[in-house]
Every structure is written in structure tokens, then in C-alpha cells.
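I'd like to ask some things about the structure below.
Every protein chain but one is kept in place in this view of the complex.
Take a look at chain A:
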Amino acid sequence: MSTSGIDLDGHHEETAQPALFANRLKVYPKAVKGPVRRIKWALLVVMLGIYYILPWVRWDRGPGRPDQALLLDMEGRRGYFFNLEIWPDEIYYLAGLLILAAVLLFLVTSLYGRLWCGYACPQTVWTDLFMWVERLIEGDRAERIRNDKAKLTVRKAGRKIAKHMVWLVIAALTGGAWIMYFRDAPTVTVELLTGSASGMAYSMFALFTVTTYVLAGWAREQVCTYMCPWPRFQAAMLDDQTVTVTYQGWRGETRGKYRKGESFEGRGDCVDCAQCVQVCPTGIDIRDGIQLECINCGLCVDACDNVMEKLHRPKSLITWDTFANQAALGRGETPKPMKLIRPRTMIYTGLIVVLGAVMLAQLLTRTRVDTTLIRDRAPLFVTLSDGSIRNGYTLKITNRRVEPASFAVMVDGPEGLKATVHLADGQELPADDVEVRGDGVGSLRMFVSMPRAIIPEEQTPLHVTVRNQTTGEEAHVDTMFVAPPSGADRTQRSNSVAPVQMP
């Protein structure tokens, strides 16, 4: 594995005793044309388009509800994803989605290398955009190197300032769009522009503007090589059947300078033009093999193909291929098609299928009612004047629907038990008509009493069902009914609490 200590001509730096800290070797990526570049441009437009436009997509949810298709409403503590509404305690959907995305990333990486890094990672996409701006204002690689070495002139300063201004505008748009995922987009735009947004909105706006500017404008490949954890363990996803950007060493070597008209007999196809190095956004030499810094973007493929075309040599001296095929080709054997079915791809696919199925099943069967039941611990039970035993519970019914609804509370237990539902102040409600406001939690008291004669044991399991009377959705919860020890004489100190072991 190579390190970043490579100068621009692709030669290794010779240092006797390395310093503790190294200056950055600035990378000046050269513009390149070709099919890979076109795909990258197309993906860049699509992904940035989604990012900037998505918050503006409206979604009618009725009066008094946010009409933004995708909104993480922190103040209201709701997540809105089109038709889906997520409550804070349903955050596992988000966690599940992230796990799914991670396994998907593992699968894609094991099949096709770091496609995420090269094409879809925000760091790559924004850096690409910033480089495009840089190229428009300051020119291509050679001109930028010259410009940076030249003395400061008005023209040089003007171009630098213009570049940074455009970068800052893009960064501000990026930071602004981020806020829109958390607040209503049109409202927060007006607020940000008129100075009436919250301090939180401004600090988040500033944070994402600054990080975009610094990371995409200044840090660039250093984010990938020093800050990002992914390159450190992505090698664990790769095997010899993984398709990665590869230099066909068996064909390219022995490399050497090429003069027009010379024969390619007895030498490699690589003419050591260093085009692959000059276009690389992370500044590496792909001919050194797969390495930590390589983000598999394939711009070197375009660059090399262009050169091969001019030389009338076959393309694909740098190409996507598996390690196994390259080894086979090197030995002069016929390469086999890539093996898609491998233990690791099967495990990842299996995980994705299982996880996806679990999440989908969970989503399709989820109800908009939830309930919790907390048994009173003091007192554990109360003896009533007729000798029956009563337990108290705090019952919470969560109505996740927008409409207020009437709920029925049903308690399953021994025949003869009596359950009543009360408001917090003690007022009794009909157990089949417990009103809970829409988008809210009803906090209630529940009393269950049983005559001493029918209590089967000291701790009797109860099953409580809460049903939305309109939609029929149900939530279930299990609890206990606690009674004094059965051996106790019922005339004895029944007013006081006998010690009962809780489970």
C-alpha cells in the first residue's frame, strides 16, 4: 500500500527521517472527458437536485399539519416521510433504515468496490462541484499550478476571491437546504433571509455552510484519507472477485516513454504519460495497485482510454476488473466471468432480505395506537369494605392518529374481575368509551378489583387490550394483579399492606 507521500509526477518522496508533521501536497486534478466522467456528471446533477429540491416538495396532510413531504420536525417531535409519520419512540424505523443502508453498502462494496466513495458520497459530489467551479475560474491543472506559483497580481487575487465567493454561495445554499429538512422550507427561507430565524437555525446554517466550504473547498481528499473511517476497513469487504479499478500491469509493463512511430513490440502499453495520476482527485497512482486513497471513481480509466485511443492501442489498460481475472490474464489464461454468488454476497443479501422483510412487515402491521400500563407499587393493593382486593394502575393510551378517538379498555383475567377507568382526578369513564385527543397521549387511572374468593393466586397475570373503536386498531399489554398471601386470614389486619414479593 502506498502512502500519500507521492509527488505530482508519481515518484516517491525520499526522506531520511520523516518529520512528525507533513505539509499537504496539494492535488491539482486535471479535467477529463469520457463516459465515466459523463456518468459522474449525471449522478452529480441528480443527487444535488434531490438534495436541494426535496424540501420544497409539498404533501397535503390536512389543516394544522405540516405540508412538507419530508420533514424532521424537532419541535413537534414528529418525522414526516410522505405518507409515513414517525413518532420519537418509533425511531427504530430510522435505525433499521440506516442498518439496511450499511449492509447495502457492504454488498455493493464486495461486488464493485468503493462505488459509494467514487460516485455517491457527499464529500465526492460536493468536491467535484467545487473543482468544477475552480476549473471555470482558475483554469485547468497546468494553469492552476502556474497561477499558484506566480506572484500575487490583481488578476490572480481577483480569480481567487471570485472562486471563494462562489464556493461560499454554494456552501450557504447547502447549509440552508439542510435546515429545510427540519423546518418548513418556505417559512425558514423567509426567516433566514429576514433575520427572524431562531439562533439554532442560524448556528446550524453556519455550521453546515462552514463545513461544506472547508471540507469540499480545502480539505478534499484529506477527508477521505485522514478523517473517513470507511477506507480503513473497506478492504475487509473486498476479495479476489470484487470488481475494482485496476491497472493491467501484465499488459502495461514494462512502461516507458513513447515516441511517435515506435513499435510496441517488446514493451508494455503504458507510455508513462501520468495522465491517470494527473486526473486523480486523491492524487494517487493507480498503477501502484489498490490502495487506501483510491475511491474507485474511474476518472483514470477515462484518461488512459483517451491516450490509448490516440496511440491506436486497445483501451482498458486501466479498467474495472476482478483481482482473480487480472491474475489469470497475467498468467495468460482466459478470464472467467465474475462470481456474483459468494458466501459474503449471499450473507449480505440474506441480511438485506431479512431486515427488509422485518421492516416492511413491521410497517404494514403497525397500528396508530399504543399503550403502557404501570402498576401502582404503593400501595400494592387495597382491601375494599366488602373484602375484595383492588389494584391500581396508570394507563397511558397513545393515539397517533390525527383524529380524536374513542377507545375501549378490556381486561382479561379471572371471571368476576371488575375494571374501571378513571381520569387523573378520579372521575370514572365508561370503559368502552375512553376519549383520547388526536396526536396525543391520554393519561388515565385504571382500577381492577376481584372478590377474595376468585383470586387464583397472589400474582395473577392480566392481559389488557386497548382498541380504537373507529379503526379497530388494538394495542396489548400484560400486567399483574397482586393480592395478599392466600394463607392470611381475611379478618386480619386487612387494612394494612402485607409484604408481597414482586417478581
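Things worth noting here:
Heads up, the rule we're going with is that a contact is a pair of C-beta atoms (placed from the backbone, for glycine too) under 8 Å apart; a residue touches a chain by one contact, two chains touch by 3 or more; residues count from 1.
We take it that contacts and distances are computed from a predicted model.
Not shown: a single chain whose UniProt protein name, out of "Multisubunit sodium/proton antiporter MrpF subunit", "Hydrogenase subunit", "Cbb3-type cytochrome c oxidase subunit" or "Sigma-70 family RNA polymerase sigma factor", is "Cbb3-type cytochrome c oxidase subunit". The chain omitted from view is touched by exactly one of A:Pro35, A:Gly158, A:Gly387 or A:Gly438, namely A:Gly387.
Looking at A:Gly62, A:Pro229, A:Gly426 or A:Gly472, the residue that reaches the missing chain in the full complex is A:Gly426. Listed for chain A, the residues touching the missing chain in the whole complex are 2-3, 5, 12-24, 219, 222, 226, 376-380, 382-387, 390, 392, 422-427, 443, 445, 447, 489-497.
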